[in-house]
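Below: one structure, written as structure tokens.
Every protein chain of the complex appears in place save one, which is left out.
All chains are identified by letter, namely A, B and C, in their written order; residue positions are counted from 1 within each chain.
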Amino acid sequence: MDTQTQAARYSAKDYKSAIKPIWCPGCGDFSVLSALTKALAELQLPPGRVAVVSGIGCSSRIPAYTSMYGFHGVHGRALPTAIGLKVARPDLTVLVTGGDGDGLSIGGNHFLHACRRNVDVTYIIMDNQVYGMTKGQASPTTAPDWEGSKLTPEGTGVNPFQPLAIGLAAGANFVARCFTGDPNNVAEIIVEAIRHPGFSLVQVLSPCITFRPEQKDWKRLVRTAPVEFTTDAARAARRLMTDDGFNVGKVLYKGSREPFRPDLGGSGATVADLERQFLR
Amino acid sequence: MDTQTQAARYSAKDYKSAIKPIWCPGCGDFSVLSALTKALAELQLPPGRVAVVSGIGCSSRIPAYTSMYGFHGVHGRALPTAIGLKVARPDLTVLVTGGDGDGLSIGGNHFLHACRRNVDVTYIIMDNQVYGMTKGQASPTTAPDWEGSKLTPEGTGVNPFQPLAIGLAAGANFVARCFTGDPNNVAEIIVEAIRHPGFSLVQVLSPCITFRPEQKDWKRLVRTAPVEFTTDAARAARRLMTDDGFNVGKVLYKGSREPFRPDLGGSGATVADLERQFLR
Amino acid sequence: MTAQTVSIALAGSGGAGVITAGAMLLEAASRAGWYAYMTRSSGPQIRGGEAAAMMRLSTEPVASHDDCFHLLVAIDWNNVGRFAAELPLSAGSLVVSDPEEGEAPSQIGASGARSVALPMKELAKSIPGGRPNMVALGAIAALIGLPEAPLLEVLQKVLKRKGEEAIQASLDALRAGMAAAKDYPAVPRLPAAETRPGTRWSITGNEAAGLGAIRGGVRFVAAYPITPATDMLEWMAPALAKVGGTLVQAEDELASINQIIGASYGGVPSLTATSGPGLSLMTESIGLAIASETPIVVMNVMRGGPSTGIPTKSEQSDLNIALYGMHGDAPHLVLAPNSVTDCLFTTQWAVHLAEALQTVAIVLSDQAMGQARAVIPRPAEVAFLAKREKPQLAAEQNYQRYAVTASGVSPMAIPGMHGLQYTADGLEHNETGTPSSHVADHTAQLDKRLRKLTAYNYGDHWADVEGEGETAIITWGSSTGPAREALRRYEAGGKRARLVSIRLLSPVQPEKFARALEGVIRALVVEQSHSGQFYRYLRAHYDLPRDVKALHRPGPLPVRPGDVLGELASWS
Partner (left out) sequence: MTAQTVSIALAGSGGAGVITAGAMLLEAASRAGWYAYMTRSSGPQIRGGEAAAMMRLSTEPVASHDDCFHLLVAIDWNNVGRFAAELPLSAGSLVVSDPEEGEAPSQIGASGARSVALPMKELAKSIPGGRPNMVALGAIAALIGLPEAPLLEVLQKVLKRKGEEAIQASLDALRAGMAAAKDYPAVPRLPAAETRPGTRWSITGNEAAGLGAIRGGVRFVAAYPITPATDMLEWMAPALAKVGGTLVQAEDELASINQIIGASYGGVPSLTATSGPGLSLMTESIGLAIASETPIVVMNVMRGGPSTGIPTKSEQSDLNIALYGMHGDAPHLVLAPNSVTDCLFTTQWAVHLAEALQTVAIVLSDQAMGQARAVIPRPAEVAFLAKREKPQLAAEQNYQRYAVTASGVSPMAIPGMHGLQYTADGLEHNETGTPSSHVADHTAQLDKRLRKLTAYNYGDHWADVEGEGETAIITWGSSTGPAREALRRYEAGGKRARLVSIRLLSPVQPEKFARALEGVIRALVVEQSHSGQFYRYLRAHYDLPRDVKALHRPGPLPVRPGDVLGELASWS
């Protein structure tokens, strides 16, 4: 279906659409959008051969802001949509973008199973530790004592998830964390994630300026992860279980499991061949 | 609501109902049922104060085979049902029983969030690495090369989950594995799990004689876990990530996080007090 | 010009404070002894998008918007064009805008409304700490005859924490607006009213529903945030904690519905609130609650559909899923409040019925009603409380949880009651609860689950029926307000008609309906859906007169009294 013939060089802005984001001024998601477009320019992937799939949330609005094929589905179901697309169309590059609520709360089961199934898609989870779109409720990554939501006025009283630790335990093949404060680094990591075969998980700390104004401090709290990536999942797990969530800028784990990619070539049989078994 | 007055001693059979299980002769679930009733006799919990909640599957049929309060809900949703019950009725002992499909496939998200929320329920997951009830399809714990299902005739091609590793990464407070070949050990572990405050996860290897006849070999494959439990989640995670799934008979991790238990005492306010805010 | 009612829209971009100003106007109006109704419209942005507060003030209780606004005050025109259709004006309307902001969007101009310029920004700038929305509020007050005193009270209350200076600045801005508006063309002025503090409530539909639930006995709520149900939950969370209950924010709607099923199985009346997408996810487990006879209440605050649709705007298009969305034959209760005030009664009644009948009650509210704030007469106490039939301890040697009784209701044991243990089941079962696939058990249980609903006496609450004559308006939910107003106007024109607003949508009440329609030869069905869901539902279950017209339109535009009146008029 590819009809591209010219060998033009794409620049980052070729991956942006003309639609103005509905995001609040200063929202971290702007940086993710620009890092993403930079990454694609680096990879020189034709926009018509890339699909960006998302669920619902502020962060999940990204697809329409790009010039690629986009699918803005329902809340929490971006991963299966992307997996179906990639399995049926292995020739495409498939990215998934979304929030911590979308991916880890309502979408948690698909997150687990995407890590396990290891289809070659790149999942960029924009973590702001809050539900932005619905005006500020606690998410699975929110600290237990955050009292900013009227729904949990005393805090949630539950420990936050460490998405990378869970992803790793569930079998994710590539695990990285970065911060919107350094969009070039985010772009680099996205490039690496897309290049890596199988399911790649990228957690981007992306502040919500409106409902978590204290996240402006993240730029002071983050540090470049003091370690290089490992290919030993057990080691990576141990690291991540004690990590405070602020080690950023690095790929933390790379596995070498074969991606899930069913053969679509068929056996040469026709439908008439299938019918023969019923004949009497 | 408790109306028990007598201080009778309960024996294991007092926890069994008269209903004949629909299980296949030789199914591992029989042992789980008898281990469960033994454990309750050990704890001397009045059957009327215990609730057993399950989803759908062969294993999920357990509640009706006991003499306790039972809730046989829909596929995959036993954990939230149990959590709602326990939060609303903290005076009850609440157990959850079910299969690997029910808990880790369709129920995966609730599994994650139950580990995180840490409500004081005991979750007994009867793992036979197959969907028994629907006549033998691969489950999330099935090996990738198992070709016994017509739905995945070439095997699933996906790595199995290690439920305990995931549970731990998600925050489970008590993690154990045992095997139906040693029902007394299963009973002991259930006793310990019920006694442990917060969410306790017990994986019981429970063979499916009909669709996984090769699981008869499990009695030769399992071994008593060569380690004692740890209270260090990172260490436990590392162990579990390299474990082959056959280390049984032991509690592997015990945490000390406070269970989630909202105060139901109220502030003494009446409904009329609430109404005052609307008055003009 | 003195009128009984005036309609005002205040529009501007997100930061302009139109919602704040609208809320203050409402509060002041209530202090002035008026009744009020306010809805809001906002754009997709979280922050900084356009917004409008749409208000109606009146000397009598009001439950709907008018056909158009007498007064539109636009602090700016940013994107107001986007929802111009929601701001109908007539040639008699007055548009007040800031000359700095240039021309009104074409749709506004096209209305032929009179217009005047009010330099809100300039006036505000001249007052240290002054804000344009306060200037606008002052102008509105002057135009509609709202005295300064109640406004000042509200300012003092709202800005208490900001200190005297802030209050003074706002007051100055208000006065600047009032002064400027002195010579503007007139809009309806409301007469001064008797003020009797303590006789009114100011409440939103979502708050009223939350309160109704708690009044009815709900003490456990589990939910997942979703617009426009979230604010009901946000009101309930601290309220429950005060009266000895709790609200759990669950990981998704599948968890929330099953948590409340678990809590209710434990004997605690339980509720969840959601909107269309969440309701869709809940239907499997709603079926479980029906089959296992576990009472729960599901509040669905409808928004524009299908799919994610239009989360912030209203529509009555979840009727079908509420009635028919479960697989299998799964009879249950569906109720719909028909005004902000009625959110209180209907939700409380829903809790009562769900508990009495051990089934699911789905309550259909909508964004317009749920997020509307109204100043209403103080609602009456209602006697409906949760009361579940429980087995008599001693008598029950052989307890049968699903005993086939004449009423269809079987006494329900609660965990903790000794000797009455049973297993609740979503599989078809026999009377004791043991799974069964026998024809006889299936039929007996299907029969009893239906019978308990149909045999129950719902009294007069099934519908609001009023008026007389051969013409009927049949409607439900938030379309009732405009329909009722149309009826009043129709009657004022010397004609007669009846209004039937159905509160109990399921189970159907064919005999009561027939009685309500006795002598009716033509009916107008009014609803806010694209496909006429309510009309089809009526056809399916009720005998309608030969001559039926269906006025059905999708959201987000509300049905207006004039639309209804127009249809009625076209008949005669």
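Keep in mind that, in the parts below, a residue touches a chain if its C-beta (ideal position, glycine included) is under 8 Å from a C-beta of that chain, and two chains touch if they have at least 3 such contacts.
Just so we're clear, the structure is a prediction, and the values are computed from it rather than from any experiment.
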{"item": "Among the chains presented, those that the missing one touches", "value": "A, B, C"}
{"item": "Given A:Ser34, A:Ser59 or A:Asn109, the one touching the chain that is not displayed", "value": "A:Asn109"}
{"item": "Residue, one of C:Val382, C:Leu450 or C:Val548, that touches the chain absent here", "value": "C:Leu450"}
{"item": "Missing-chain contacts mapped onto chain B", "value": "22-25, 56, 58, 74-76, 105-106, 108, 131-135, 137-138, 140, 149-154, 156, 210"}
{"item": "Contact set of chain C toward the excluded chain (per top definition)", "value": "43-44, 82-83, 85-86, 276-277, 279-281, 283-284, 287-288, 290-292, 304-313, 315, 317-318, 320-321, 323-331, 425-428, 435, 437-440, 442-443, 446-447, 450, 529-531, 533, 536-537, 539-541, 554-557"}
{"item": "Those residues of chain A which, in the complete complex, touch the missing chain", "value": "1-4, 19, 46-49, 51-53, 63-64, 67-74, 76-77, 80-89, 91-92, 109-110, 112-113, 262-267, 269-271, 273-275, 278-280"}
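The working rule: only the chains that are shown with their structure count from here on.
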{"item": "Distance from chain C to chain B - Cα centre to Cα centre, in angstrom", "value": "42"}
{"item": "Per-residue overlap in chain C, given as positions that touch at least 2 other chains", "value": "241, 251-252"}
{"item": "In chain B, residues with contacts to at least two other chains", "value": "109, 112-113, 262"}
